[in-house]
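With one protein chain removed, the remaining protein chains of the complex are shown where they sit.
Note that the chains are named A, B and C in the order they appear, and that numbering of residues resets to 1 at the start of each chain.
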Amino acid sequence: MDESFFFPVILGTARQGRRSEPVARFVIDVLEGLEQKTDLVDVREFDLLATRQSDGRIEDYRRMIDKADGLIVVAPEYNHGYPGELKLLLDAGYDEYAHKPLGLVGVSAGGFGGARVVEQLRQVALGLRMIPIAHAVNVSRVKSLIDDNGNLSDEKVAEATEKMVHDMAFVAGAIGPARRNRENR
Amino acid sequence: MDESFFFPVILGTARQGRRSEPVARFVIDVLEGLEQKTDLVDVREFDLLATRQSDGRIEDYRRMIDKADGLIVVAPEYNHGYPGELKLLLDAGYDEYAHKPLGLVGVSAGGFGGARVVEQLRQVALGLRMIPIAHAVNVSRVKSLIDDNGNLSDEKVAEATEKMVHDMAFVAGAIGPARRNRENR
Amino acid sequence: MDESFFFPVILGTARQGRRSEPVARFVIDVLEGLEQKTDLVDVREFDLLATRQSDGRIEDYRRMIDKADGLIVVAPEYNHGYPGELKLLLDAGYDEYAHKPLGLVGVSAGGFGGARVVEQLRQVALGLRMIPIAHAVNVSRVKSLIDDNGNLSDEKVAEATEKMVHDMAFVAGAIGPARRNRENR
Partner (left out) sequence: MDESFFFPVILGTARQGRRSEPVARFVIDVLEGLEQKTDLVDVREFDLLATRQSDGRIEDYRRMIDKADGLIVVAPEYNHGYPGELKLLLDAGYDEYAHKPLGLVGVSAGGFGGARVVEQLRQVALGLRMIPIAHAVNVSRVKSLIDDNGNLSDEKVAEATEKMVHDMAFVAGAIGPARRNRENR
């Protein structure tokens, strides 16, 4: 790709045995293959229950999103919705998200590729004033895609991710300069 | 009301200064005025990040839901969706919810009474095989309804809650015996 | 099944070459195999643009729904939502739907079985005060399931439909008498 952007990847579940982790690592491989900058944001690293004091990690997260050109969220579908720990993290920021493209990767043990969690997260993303990318990645029957070493490598997921990243770069490249221009006024 | 059911009330946010707390307490007052049994389930009491060991509270929660005839959730709307801590709690059970009526109380600082969080939670509720009650309670501009002692008392909210509880009782009274009959087979 | 209910099936698209038609016919076969009463409601038979005079068919539709114990809707997914002609028909009634179970059959040319149109229709169904059944039927890659004579016959679809109809009968059997009792007061 012509231009290099910074697209952090949020791993949106903290569950034991989470199969979204190899998905997130694979998405990062695809991003690096396209010469994009990225970083893994693992919801496990945050202690977000609203009664607790922050230890500075949330501030770090917000600074990272502030520098990002866009965001990718890898989210398993739990009972037709999003994981609570993911929503706690997303709700911890606000202004940093504005006018940045959001790429969504739905993950499912079953056959629908997390299509429903993608739909709910699009509504949340617009609540946060992000620009949801129309092309999503849907990973169905995730267990069958993971090898004995716990790695995922799948041609279809790679292609869908590449297409999504191209769309994100298209939006980030067009909107980014206008956004920064407006912020600097 | 003719019959007395057990309808626990989940207070669905752990945030500091949460205005959904007086709403939940008021809903409990209305339930008791209608001679229904209830109990407050405060999401603050749970340590739900999926990496942590449970201390038995989740088991208590599941036992409570198992005994319940239905459930009421008081949920503020955060960025068009539900609070993460609420979803973590809801996702901690499954079979206990089946075929039980769910009453939803949306809470909003603004004017739309949490209409959007109600819509998203209905989809989650059906993922959990609950029966969402069509009549919801929408609390708009919640701050203006709370007095200096931190209490909420509002005629419209009372009326809407009563209507919702009547519908819950209608469904619980009709479905409950059939459900228990089926479970005992 | 022990009891026989009346569950009309709405064929929710009027498009040329609609593949939801063999799905609807197959659903009717399954219903009849379970000794349930049914009838096909084809959205093509209605001229619903709101500017037009009704010719009595809407009144017939409303009378049919009024007599029904529940409703099944077969709906293809168009651009993540429901067909317009289906919504025009659903919006033509109101009181007739109250407290009746709704079974949803999502149909898709692709792999997600209409999971998204099912989610949107559940929200509409609750707007109409129906009781959406948690167990839906999802028909993926519908084209591959239709034989040269234009018929669909699929074991998995049959099983899922049977499970859904059993749930509908469970709700209709429990709620129906209570509903009629309340209406007659």
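Basically, a residue touches a chain if its C-beta (ideal position, glycine included) is under 8 Å from a C-beta of that chain, and two chains touch if they have at least 3 such contacts.
Note that the coordinates shown come from a computational prediction; the quantities given were computed from them, not determined experimentally.
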Exercise. The chain left out here touches which displayed chains?
Worked result: A, B, C
For this session: Touching the absent chain in the whole complex: find that residue among B:L34, B:A115, B:I146 or B:A178.
Result: B:A115
Seminar exercise, completed: Per the whole complex, from C:L86, C:L104 or C:A160 the residue touching the absent chain is C:L86
Problem set entry | Residue ranges of subunit B at the interface with the undisplayed chain | 80, 111-113, 115-116, 119, 138, 140
Exercise. On subunit A, what residues meet the omitted chain?
Worked result: 99, 119, 122-123, 126-132, 134-135, 170-171, 173-175, 177-179, 182
Seminar exercise, completed: subunit C residues touching the chain left out here are 13-16, 44, 47-51, 78-91, 116, 120, 123-124, 126-128
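One rule holds in what follows: only the chains that are shown with their structure count from here on.
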Exercise. Which rotation angle, from 0 to 180°, best lines up the CA atoms of subunit A with subunit C, given as a multiple of 5?
Worked result: 180
Exercise. At the place where copies subunit B and subunit C touch, is the share of residue numbers found on both sides over half (same) or under half (different)?
Worked result: same
Seminar exercise, completed: So, in whole Å, the Cα centroid of subunit A is separated from that of subunit B by 30
For this session: Please compute the C-alpha centroid of subunit A, do the same for subunit C, then give the distance between them in whole Å.
Result: 36
Exercise. Distance from the CA centroid of subunit B to that of subunit C, rounded to the nearest Å?
Worked result: 29
Exercise. Which parts of subunit A, given as residue numbers and ranges, touch two or more other chains?
Worked result: 80, 116
